[in-house]
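One chain of protein is taken out of this complex; the other chains stay put.
Right, chain A next:
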């Protein structure tokens, strides 16, 4: 009898996620809230693309988001494909107090749907909802129902969020994780040992037996 090999440690399913949106809508702040549960007022604009990772447990799998937080300034627009290329998930962010940023978000969605990965999961995030809470609906330029209707039509997940008070931040990442078509990814990757299997009771390939 040859000794059975110990199983390789499972690795989480890696999911590249990109944040897109007009400058100053709060992309980096959403990431900071999600990853570190922190918030900073008046952050410096992102000039480049920040990289962070964060893991979520979805059913019996662990999803590791590799988050690319991109620069929102228009002059860097041409570099965006580098980041959304191969991304399985995208969060397109706008500022609920800026109609212009919503228009820009729509154009990002369009670009993603044309040039992104075929199965990219897109979530639309109307950020800075805390301003509406503190200053009232008068401050709002993008009605929630309008954004929701647009999201339905375009097949996006939709959340109103606040990186400042944390509203909706975890939900957006969790819901994205749930929508990732793992079976397709794993089948495509043709790698049977991707993804942590939290159930040890899963059937395993037959091993040498003692008899």
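Basically, contacts are C-beta pairs under 8 Å (C-beta built on N, C-alpha and C of every residue); 3 or more make two chains touch, one makes a residue touch a chain; residues count from 1.
Keep in mind that, in the parts below, contacts and distances are computed from a predicted model.
Asker: Name the chain not shown, per its UniProt record: "DNA-directed RNA polymerases I and III subunit RPAC2", "Rho-GAP domain-containing protein", "Proteasome subunit alpha type" or "RAB guanine nucleotide exchange factor (GEF) 1, like"?
Answerer: The UniProt record for the chain left out of view names it "Rho-GAP domain-containing protein".
Asker: Touch as defined at the start, partner being the missing chain; which of A:54, A:117 or A:148 qualifies?
Answerer: Among A:54, A:117 or A:148, only A:54 touches the chain that is not shown.
Asker: Can you list, in ascending order, the chain A residues touching the missing chain?
Answerer: 1, 4-7, 9-12, 35-36, 47-57, 60, 62, 71, 75-76, 78-79, 82, 196-201, 203-204, 206-207, 209-210
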